[in-house]
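Below are the structure tokens for one structure; questions will follow.
Missing here: one protein chain of the complex. Every other protein chain is in place.
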């Protein structure tokens, strides 16, 4: 229902990645090809890190991304080595800044594409499971934000894959208790400003698409007309809901039910297995 | 922290009450005299009833009321026998439409001036006490909305004064359990489209101001230059956070710790006494 | 680049026409079929007449129509015998309320689909031709608003078809002086609250689509599941950029280079011929 993008690597002007590619995220806000919805006009968000600040900056807007002038200004004047952008197609909850991704807690950012099915049925049970100390930080009404605070409750800051696996297991248990066949559908991107984790999973094992750039030689080719991108390091990576350009070999699909870790040193790709409570389903 | 107005009686063009008086609610949005804040620019709302519709209409905006053109258009073209308007000065929660008053549930509307002190400390306990069937209808993050759903949980639709007294008792009990000396400060207006209830109370017994128009002879004098208002019935009443015009004898203050009922037949004024649970404070 | 709708006839709740049909204008804001753009998410507007007010009401918003809650509230609580609605896909000018249609002057409303080509080249010449007394009323930057004030300058209030034919002739003359091959593309709806005029024309004689409902028997069939619409008079008409429902025989296309007049008594359909100045092209 949404589209997102994560960039990590050599610092670049955000617009180089967000606006310049042929089928950029901004273009996808009007004309998504692979999404459940073709239009993603229910607000957007951008979160970026810079070396000095303790917490990332977030910029949220309820205007469609394609005509937001402030986004264009920020993107064309801010350089960053790590940023997440998200365009929203609401699955029902209000269009307001507090429902825009990325969600932020301390130095963490979180974006989500997908939905918690029949969220109104399970919202209360999920909210009650959020740690008491975290509960007051929930500002909006989006399912995606509740997933973030559940993951934080389950230890996101210590072991992200384990926390997300427990979070998903919990959501599935609660959903099934309410008679929901396929409780969750998701791709998720999250980062602490150093490492980036990207998850692809759905209860029905038919998850929203997710791609990662193969390696930077390919990215350099993709942007052959952008001199500044020719200088980015080999470790630079882009993860996207759908490819930014049509270029054979440039993108790998994140496999069904798996997650990737983009970090200093070797990147990793693992199977994703929801963890259920002992007395769970 | 806010200002509100309720009108009930003969149908009038909303702007006659909302814009035309010398110290109208719109003027109060820029220059409140009696409020805790002089500027009430963090959004506004209008809710109105018409004879045909099953539920009242609500119009919410995050723009300051004083420069919202759509509000002016609606107010100058819609006639109503019963409406509530509210201008907001946020006590910290986000400025978004879902935090704008009046809140609506079925045929009920609800406006609140004041706050739940240290709301972040008690928010979770209060939210958990909301009936499971009502919980998913909470859309925003404002303390005022939580109070509304608590009142609904405690029977607002059956016996509004009793429900609000139980709600306030509960909020005070929860607050004191968290070490908060004066948990609640409030004036509240609520209506089912026929009867209007107005409450004034605070834990410290030093509540925000609230006034009601004495009788319609006075209101007619107040608006002597408005021919359409000369025809309103004797039962017409206006309730406001602060007077709309300076006119000796036009306004009575709702006494500390009391509530009024504006209805067909005789209006009523009663003492307001929070109700505590048996094992409460 | 936009879509619009005009309704005139028996008073109806606006939502019956605006939201309820299968391929309603609100649906077209997300999924236009016949438009130059599939998404019309750059703001919208609604203008309506009621018996009492001297001037029509207008409601403008820069949010996409499909998720604007206030529009839904107004449309589901206001009845009107004559209203115009418009959804915008900007052809470059800013997304702001003052660029939203319908534009209003006194009791007149004006909606436009199409564009003045290379508007930046001719904007000054067109603005200078606006009558001095009207010039200060131009609030936005849209080509459509300038067309409206030119038509007013050329006598819209006295003889709308003649004024629009002179306006178009003038725009074509100015455009061609600047080397623009096809200066104008348009469908236009305008009304004084009693009569409704609908124009379809383009310099290249390949104009944006425009349709009118044949007669009310058909409309009643179209909305067979809407009891309130079964009672509308035979003179009720709907004019739209693209059909609201797929129903054989329900819609007639306004022919290329022509205009219609919907009025008490017999409706009319005429050829549209731009009028050029004596020393013009």
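To keep things simple, chains are lettered A, B and C as they appear, and every chain counts its residues starting from 1.
To be clear about the criterion, a residue touches a chain if its C-beta (ideal position, glycine included) is under 8 Å from a C-beta of that chain, and two chains touch if they have at least 3 such contacts.
All values reported here derive from a predicted model rather than from experimental measurement.
Asker: May I ask which residue of C:98, C:192, C:214 or C:263 touches the chain that does not appear here?
Answerer: C:98
Asker: Identify the residue among B:42, B:73 or B:242 that touches the chain left out of the display.
Answerer: B:42
Asker: Kindly state which of the options B:8, B:90, B:144 or B:258 is in contact with the chain not pictured.
Answerer: B:90
Asker: Which of these touches the unseen chain: C:140, C:169 or C:243?
Answerer: Reading the full complex, the residue touching the unseen chain is C:140.
Asker: In the full complex, which residues of chain A touch the absent chain?
Answerer: On the chain A side, contact with the omitted chain comes from 48, 50, 52-53, 57-61, 69-70, 73-74, 76-79, 97.
Asker: May I ask you to list the residues on chain B that touch the chain which is not drawn?
Answerer: 30-31, 38-39, 41-42, 62-64, 66-67, 69, 90, 94-95
Asker: Would you write out the residues of chain C that touch the absent chain, in ascending order?
Answerer: So the residues of chain C touching the unseen chain are 93-94, 96-98, 120-121, 123-124, 127-128, 132, 135-136, 138-141.
The rule is simple: only the chains that are shown with their structure count from here on.
Asker: Can you give the rotation angle that fits chain A onto its twin chain B by Cα atoms, in degrees and rounded to the nearest 5?
Answerer: For the C-alpha superposition of chain A onto chain B, the angle is 180 degrees.
Asker: At which residue positions does chain A touch at least two other chains?
Answerer: 94
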